[in-house]
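Of the protein chains in this complex, all but one are displayed in their positions.
And now, subunit A:
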Amino acid sequence: MEMINVNGLSFQYPESASYALDGVNLRLKQGEFVVVGGPSGCGKSTLLHLLKREIAPHGSPSGDISYFGKSLDEWEERVLMEEIGLVLQDPENQIIMDDVMQELVFGMENLGYSPIDMRLRLAEMVHTFSVEHLLNQKTTTLSGGQKQQLNLLSALLLKPKLLLLDEPTSQLDPVAAKDLLVMLERLSKELGITVIVVEHRLEELFDKADRIVFMQEGKIAYDGKSREVIHQVFKQQDTSFLPYIPAISQMYLEMEHSPTVNQIPLNVNEGKAWLASLPAMDQMIKKENGKSTENPKPIIELKDVYYQYEKSSSMVLSKLSLSLKKGDFYAVMGGNGSGKTTLLKTCLGLLKPQRGIVKRFGRKLTNKSVNRVHQNIAYLSQQPHTFFIQDSIEKEMLLITEQHEIQDSEQQIDSLLNTFGIEHLRNRHPYDCSGGEIQKAALACMLLTKPTILLMDEPTKGLDPISKIKLQSILRRLHSEGLTILMVTHDIEFTARIATKCAMIFDGKITAEAPPHSFFKGNYFYTTSINRVTQNSQFPEVLTLEEAVHSWQERELA
């Protein structure tokens, strides 16, 4: 049965010359699991918000959206409110109440359900998803993933038939994201709820979705089953969507001489099966190009550092030692709450450890020196917009050149804006930029003072794949120009492609430290999907797609 029929929908934001949506046609059957992807600003969020009438953006729409054959405007307000549920991007912003229980019933209270009715639904929901342990907690004590689950549940309590999700996992770590997606899959499979997810991180979703829709510049670019869309994108070598395609599928398409649509592997299991079906090749032991043994000076040195936030709380860092050498691109990985951010803040001198020595540039950190050496250190936080105090990016950069008395400021600013490809954002207000843009702008501003070291906290959080690739090339370039980089991250694929040294933080200590190759190759779970496919196969073990393709070509030539 047809549930949603979007017919020739166009939409223009006020005071905007271009169309955010331009003649979109989309038909959804009941029970479908649809994933909508596309670069930032392609109109996917606008489309999603237009489907939920209460929060439809202001502007001039044309065309028609019908829900079960009747235009959205003709439906009664209350019915739509109940039947169309919504979960937004940031888990923090959707929680209003102090208690989990109150938060869950918030929607039902607003719609005036009777207490008995509420109790029944709540009991049922809590039991089905076994979240009893959360019920009596304060919402502030929940983790990001639990918060997003709570948001999903509170939308579900109104018994929606259609669930809209706007980048629900972008602020979550990979494990929490996976949990949420599993929950979504369950909703779709077991309850037949129609789900529309707008998302950047598609690797997992391709496998789960019934249908993939790619949008570009307000139009629908691709629409179809996962494998069909992958095949089409690959066939056309559409660079704006290739980064969205799971690495395993890409590997298949790159290496298979006559790929068939139905055989495209979407997950590790299918990938392994495909590899096993290929004729075996003799192992070629790739020699690691031995790095020079010179020993550069450590820039940041932590020795036996202990840190705890409160007297009664547990140790976040305990006997942690780390040394960041000049020219390193060091990635610290680890689970949620393992102390990654604490480690970063200790390196920055923002937190003073209870015991242990923190040295920077060979000197011990004191309160004074934290304030003094800021020129040498750049810190990209998870919220890059907190950096900006002026109302345009250019003004911000001018202010910095003034503060630090930098010569030929105009020229410097121009060249940095060019390097980062954000010349067009020059006069933009920082808050009007997308996540990727603001990150680049903040980096450009920081580099004005020519720092020797850059520290980053989860730089890939919430970025779409295209921005990620851009960030990657920028960081590579900065690194090759001699910048030392320390980042903490969850993003395995990103780290594997870019870092020169990886470390895992666990139980308050750095437990493993190695170059990415040796770091990831032994790992069973904690490694890239390509590596999981090629592990223990008759093919050389590789980490990234580029590497796989490279080694393959080498072999063909040989």
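In this text, contacts are C-beta pairs under 8 Å (C-beta built on N, C-alpha and C of every residue); 3 or more make two chains touch, one makes a residue touch a chain; residues count from 1.
One rule holds for everything that comes next: contacts and distances are computed from a predicted model.
Peer 1: Could you check which of "Dehydratase", "protein-glutamate methylesterase", "Energy-coupling factor transporter transmembrane protein EcfT" or "Lipoprotein" matches the UniProt name for the chain that's left out?
Peer 2: So, among "Dehydratase", "protein-glutamate methylesterase", "Energy-coupling factor transporter transmembrane protein EcfT" or "Lipoprotein", the name matching the hidden chain's UniProt entry is "Energy-coupling factor transporter transmembrane protein EcfT".
Peer 1: Write down which of A:6, A:21, A:50 or A:86 is the residue touching the left-out chain.
Peer 2: Of these options, the touching residue for the absent chain is A:86.
Peer 1: Would you indicate which residue among A:54, A:124, A:507 or A:546 is in contact with the undisplayed chain?
Peer 2: Spelled out, the listed residue whose C-beta touches the missing chain is A:54.
Peer 1: Using the document's definition of touch, tell me which of A:197, A:377, A:466 or A:548 contacts the absent chain.
Peer 2: Checking each option in A:197, A:377, A:466 or A:548, the one touching the absent chain turns out to be A:377.
Peer 1: May I ask which residue of A:155, A:422 or A:545 touches the chain that does not appear here?
Peer 2: Only one of A:155, A:422 or A:545 touches the chain omitted from view, namely A:155.
Peer 1: Taking the full complex into account, what residues of subunit A touch the chain not shown?
Peer 2: That gives, for subunit A, the contact residues 49, 52, 54-55, 77-78, 81-82, 85-86, 88-90, 92-99, 101-102, 105-115, 118-119, 122, 139-140, 151, 154-155, 158, 345, 348, 350, 367, 370-371, 374-375, 377, 379, 381-383, 385-389, 400, 403, 431, 446.
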